[in-house]
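Before I ask anything, here is the structure I am working with.
Every protein chain but one is kept in place in this view of the complex.
Let's turn to subunit A:
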């Protein structure tokens, strides 16, 4: 359109703009209404579903994991808010907050023993013992979800993968690649020796001793000089299952 000078021209342009806007608003409103309707339908369906399977969701960890997966696919996070209808319906927010608090408690209680690194298996076992009274079983998936919610606290809760195992870290220790490799090696027997580290990982003795010393200082390893062969063994409570029992004693 050619630009026309003068008051009339400006007024015309303003009127035209208003009309466009009106039209646009109408279209948008129509769309929103449609969306709202769809969302309402979806929501009521999801609510129906949740209501119908409430007990399954609360009691059955496998079912709970699948429900989460379904929610994730449609872009709903049932844990995002404790005030939403999920909380009212399922108390599912509470479920994970409670679990999160218990995870922190277990990690703190076992920290003197394992240096703040605990295997996910052990954590689940200990949580299971704590929650015996509640009768709701929990899965590793539940733990991972609860831990992911703990991250917002910024307290350094993190899940790291070492070899085939998942470890939960509750201290801000940075583990470098060397440390991870040692932990992975230790998974076989629960301990390593300096010799073994040198041989299996092809390291110099300085590198092996250095990494082991750091792990010791961080409280992640314990020494054992009692074996017949006289070689010092470095044990890692976080990868040997005994740690769950030692933790359980003190809980």
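Annotations
Basically, a residue touches a chain if its C-beta (ideal position, glycine included) is under 8 Å from a C-beta of that chain, and two chains touch if they have at least 3 such contacts; residues count from 1.
Assume contacts and distances are computed from a predicted model.
With the options "ER membrane protein complex subunit 3", "Small monomeric GTPase", "Ribosomal protein L1" or "ESCRT-II complex subunit VPS25" in hand, the undepicted chain maps to the protein name "ESCRT-II complex subunit VPS25" (source: UniProt).
When the whole complex is considered, the residue among A:24, A:112, A:128 or A:172 that touches the unshown chain is A:112. Listed by residue number, the positions of subunit A touching the unshown chain are 112-113, 115, 191, 216-217, 219, 222-228, 233, 235, 237, 240, 242, 245-246, 248-250.
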